[in-house]
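A single protein chain has been removed from this complex, and every other one stays in its place.
Chain nomenclature is as follows: A and B, assigned in order of appearance, with residue numbering initiated at 1 for each chain independently.
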Amino acid sequence: MKRTLGTCYYPEHWPREIWEEDARRMAEIGLTWVRIGEFAWKRIEPTPGTFDWAWLDDAIEVLGNAGLKVVLGTPTATPPRWMIDKHPDMIAVDAEGKPRKFGSRRHYCFSHEGYREECKRIVELVAERYGPNPHVAAWQTDNEYGCHDTVISYSDAARTAFRKWLSETFDGDITALNDAWDNVFWSMEYDSFDQIDLPNLTVTEPNPAHTLAFRRFSSDQVVNFNRAQVDIIRAHTDAPIAHNYMGRETAFDHYDVGEDLEISSWDSYPLGFLEDRAGATPEHQRKYARQGDPDFQAFHHDIYRAVGRAQGNHPQGAGRWWVMEQQPGPVNWAPYNPAPLPGMVRLWTWEAFAHGAEAVCYFRWRQAPFAQEQMHAGMLRPDSVDAPAAHEARMVMEELAATPDVQFQQAPVGLIFDFDAAFYWETQPHGAGLDYFMLVLEHYRALRRAGLSVDIIRPRPSEFEGYKAILAPGLMHMTDEVKQALADCGAEVLIGPRSGARNAHFRMPVPLPPAFPGLDVTVSRVESIRPDLPVALAGGGAVEGYLEEIEGSAETILETEAGAPVAKQAGRVTYMAGWGDAKALDRLVNMLCVRARIATVKMPEGVRCRETGSERFWFNHNTTPAETPVGILPAAGVLCETLD
Amino acid sequence: MKRTLGTCYYPEHWPREIWEEDARRMAEIGLTWVRIGEFAWKRIEPTPGTFDWAWLDDAIEVLGNAGLKVVLGTPTATPPRWMIDKHPDMIAVDAEGKPRKFGSRRHYCFSHEGYREECKRIVELVAERYGPNPHVAAWQTDNEYGCHDTVISYSDAARTAFRKWLSETFDGDITALNDAWDNVFWSMEYDSFDQIDLPNLTVTEPNPAHTLAFRRFSSDQVVNFNRAQVDIIRAHTDAPIAHNYMGRETAFDHYDVGEDLEISSWDSYPLGFLEDRAGATPEHQRKYARQGDPDFQAFHHDIYRAVGRAQGNHPQGAGRWWVMEQQPGPVNWAPYNPAPLPGMVRLWTWEAFAHGAEAVCYFRWRQAPFAQEQMHAGMLRPDSVDAPAAHEARMVMEELAATPDVQFQQAPVGLIFDFDAAFYWETQPHGAGLDYFMLVLEHYRALRRAGLSVDIIRPRPSEFEGYKAILAPGLMHMTDEVKQALADCGAEVLIGPRSGARNAHFRMPVPLPPAFPGLDVTVSRVESIRPDLPVALAGGGAVEGYLEEIEGSAETILETEAGAPVAKQAGRVTYMAGWGDAKALDRLVNMLCVRARIATVKMPEGVRCRETGSERFWFNHNTTPAETPVGILPAAGVLCETLD
Partner (left out) sequence: MKRTLGTCYYPEHWPREIWEEDARRMAEIGLTWVRIGEFAWKRIEPTPGTFDWAWLDDAIEVLGNAGLKVVLGTPTATPPRWMIDKHPDMIAVDAEGKPRKFGSRRHYCFSHEGYREECKRIVELVAERYGPNPHVAAWQTDNEYGCHDTVISYSDAARTAFRKWLSETFDGDITALNDAWDNVFWSMEYDSFDQIDLPNLTVTEPNPAHTLAFRRFSSDQVVNFNRAQVDIIRAHTDAPIAHNYMGRETAFDHYDVGEDLEISSWDSYPLGFLEDRAGATPEHQRKYARQGDPDFQAFHHDIYRAVGRAQGNHPQGAGRWWVMEQQPGPVNWAPYNPAPLPGMVRLWTWEAFAHGAEAVCYFRWRQAPFAQEQMHAGMLRPDSVDAPAAHEARMVMEELAATPDVQFQQAPVGLIFDFDAAFYWETQPHGAGLDYFMLVLEHYRALRRAGLSVDIIRPRPSEFEGYKAILAPGLMHMTDEVKQALADCGAEVLIGPRSGARNAHFRMPVPLPPAFPGLDVTVSRVESIRPDLPVALAGGGAVEGYLEEIEGSAETILETEAGAPVAKQAGRVTYMAGWGDAKALDRLVNMLCVRARIATVKMPEGVRCRETGSERFWFNHNTTPAETPVGILPAAGVLCETLD
């Protein structure tokens, strides 16, 4: 696999006179890709039904002539103002019933039929025109589905669509829904699908089955919205189609979207995310303020590699994915927006490549000195002087030139990340702050502290093959098929907490969970605990926030200081009955690795490594040099060992 | 008085096949009571006007045949979905104007006439059918009035009813209202009652007289709603009628509701309340995470005993009351939901009996593995295995069998708790966090730290007889009759702060407060203070949050280190001019007890005692054994001394 760089460009923002020079400088740096067009609907269709293609034809020509390949975005994330006049009810509604008005972006409800038709119309026109264009080498649908909490809408359109979705799900049988949701509780039974409202503004918590269904429906609306565009584009081109996902976005199932796309990509903003959504303590935020969290990006890289194999027939551990937007300097949107440490843009780029990225594109080419993102750095300053990112990109290009192409190999460890499981945890976390994404991330951190490369996998039997160990924390809903496949796959398997704790409609199963084949463990009681009240484990570590009381004949391998079992094991399966802290997870990972004969290397703090098929990369996320098994790494240092 | 146990059961949640076995097991444990029916409207009346009584007839028969007595709940807390079609405007509206929709429970506005008529209709049908049933030995109206902040509604129905209520209160004379409220301030005078809106969404604080009136109106709406049901039930049965109140619910006057009911009951969730509404510091929450606050439940027991004597002709210190729902294990609704320490369910049960409960019913029989409360423990696990609460209930039954029946006697100390006073403090707390409920609770804690049994009493002269000491902190509105009765009752009396600080319409009286007979004390100025800026008292302790400047010839018995008087005394009356911390309240309580010749015993931390007419109970709320005057009590230990 060849590794390439790119950038994001908005010709409509700049005078025509400088396009050629911009393209020349992109090519000079060595960029391959340039993404354009994704916010330009108003410039393409200034008024309903009148079109201006000339500028876009021209821009693609200029870029292509400079040797660049264009990624063309569909402009559906920013419908023009006239669209609101045509479809006043197309805007989304928030959980409090307030409209989410025109004036920024993503001002649409995924369920609005009229807007969906408008999107199909414009995508058809764009794809018809540029599908055959030789410079357009890839496509992007819309932009950052879900950004600004836009998946879930409580609009009239959403209500209508939800009723339809439910009716289809339950074959029009309202009694089946009442039974599945156990609506007998609190007299919540419906007489018809038309009585079902969206699960917001209820007096107290709505039925979790109701919430879960609405989450799945909302996810499906994104999938269908995206599929409609893909189907149209594909009729006009063989170029691969991507979407650029956001970080820590769990409001829709990316795997489901990914099944319709050749390429998965995501927008990586390490410093913004550290302040905004990485769940970090203030101490951690201070320590990594200019470097970003050492695991957060890597975790997404591995997730999006998994999303990138949802469509294709990729080998285990592989998957087509890009960083479509890479933070190049300070951004504008986090609570605090520091500048990266010198070298971090290079580090982030190589880190993406180490995790299998085909391309890393910097957002954006030139910092726009206007509108919402005027404080978002680019590769160029607003006055067109090279910003630090341009220098670091040049350095990466030089290094790439000296690096052979690679193939990817399956990691020794598979870690299941499931969007549907995130819906379950968010529907009823049971204790404040209990979050599936964080649970899996903390397992990922423990694996990385042990120096391991990790594949993120889906909870599907076909994905379990070939791993020495599989971790499946927090899968609240597990089918019998998945349980059996995990039991049979030959890997050391870690499950729990909450594994199999609910059925497909959020009912707690009887016999009680986990009801796992070959494992005599029963969760007899569950408690959530104040985070400042850890339950210490004998031998070190603790459980924090969530703890199950378990019973059964399986061997106890972790217990509280008071002697209550916390983890039990039978055969190759281990059940962990609580939310382990870092020390507890390190102990679990080490036990698993010993049993699975996986070699581990204890990483110094802030240092991480990752193997490709032929390389082992080392990254130092610290502001100071770090001693590692391969020598001293400078601050923000990257080292690549060639593997035999 | 005989002491009994019970549980809450939902036959509609379980297959018909297991009802007999459930009933048999309830009886085997020794339960007397089983509450049913309170959320079953939809199963009783599946569509408007069609009824299915068979299942309920059957369930009552099964339970009764097992020797159990049924408490039958009216189903008005959960109107079916079709009710919303009939009365779309019956749902409540929150302070921000948002509807509180169908999808959980308590989705009604107390002021909606249409819904009130529907309630009367269904209660008439239920009471007519089951009033004569010999197995139905008690009734419950609705469920947890006010839970989920449902007393106060800003709906159109509430606005209409409020205008009517005001017009009646002021005999249709808008000038009388303007005068009483002093609406001349800020040109707020009305020309007619129809101009008066609800006191939400005003630009800044509304007139406190307006807010206070709305609070009283809202309380009256609950009283009237309940009375309508009671009147109907009573026409069909002589069985006692109860309501199950919630913890720390101060949005309506429970005494007023209690005047219509034979039995007061409340729902006691010690661990949920500690996290959710006990006003505890994180340190306190950690210390008592698995035991609950040592005073919060006892305080409610004593309040609800007082509510339980509101109707009847009970002797001082007595009153019919139950725990209708007792926490049996972890619950689902608090921010964190830990499991109780082993033994706590037994302790909570005996504690209720020590405070005079007739019955303690565990909520619920079997944990429901579905819907909102699926993580709420029961006496049985979802798989029907005995949960810890079943074992502890059995232990209590054995102990009860060995314990003679008791009578209750008046406590030496009366502590006034007044819901109307809570309305005053909430209307204008003057300083952030100043809360009447907490003020009285902190006085209660001090009394309990001194080993005293306490009666909660109402601010009514008839209730003042026979006490050696009466504490009346924070009664912002006191009639002349109440003042004189306190002055004359023969007890040592503690009043202040804010005593008599407002008239019946929230006006500050002149001459200035407290204007108490025989006590030359005048509050010349009032200040609220940052809680982190305590004002130290000479001799120990401090005032926190609220302090009055007082003058007058009464003897100063507490003063600040700077020499300003803080408490003054004349004859048997003491005025406390600030919010004392624990040490200051201990000093006051000890002074009072010495003067009133009440013996005190300093309790070890977390240990509490309580006397009935013939017993003295000791409770250890600690996680470790505690040394007490009667020996070492184990963690969660209960000891009962027989008094001569």
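The rule is simple: a contact is a pair of C-beta atoms (placed from the backbone, for glycine too) under 8 Å apart; a residue touches a chain by one contact, two chains touch by 3 or more.
Predicted, not measured: the structure shown is a model, and the values here were computed from it.
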**Item:** Option touching the unshown chain, where B:G279, B:G312 or B:P509 are the choices
**Value:** B:P509
**Complete:** Missing-chain contact among B:A27, B:I529, B:M591 or B:L639 belongs to B:I529
**Item:** Contact partner of the left-out chain, one of A:M246, A:V307, A:A354 or A:A387
**Value:** A:A387
**Message:** Among B:A209, B:L274 or B:A371, exactly one should touch the missing chain; which is it?
**Reply:** B:A209
**Message:** I need the residue numbers on chain B that touch the omitted chain, in ascending order.
**Reply:** 96-97, 181-191, 195, 197, 199-210, 428, 430-432, 506-512, 524-530, 532-533, 545, 549
**Asked** Tell me, which residues in chain A touch the chain that this view leaves out?
**Response** 12-13, 39-43, 47, 75, 78-82, 84-85, 92, 96, 98-107, 147-148, 150, 275, 282, 285-286, 289, 329-330, 332-333, 335-339, 368-375, 377, 381-383, 385, 387-388
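FYI, only the chains that are shown with their structure count from here on.
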**Asked** In whole angstrom, what separates the CA-based centres of chain A and chain B?
**Response** 48
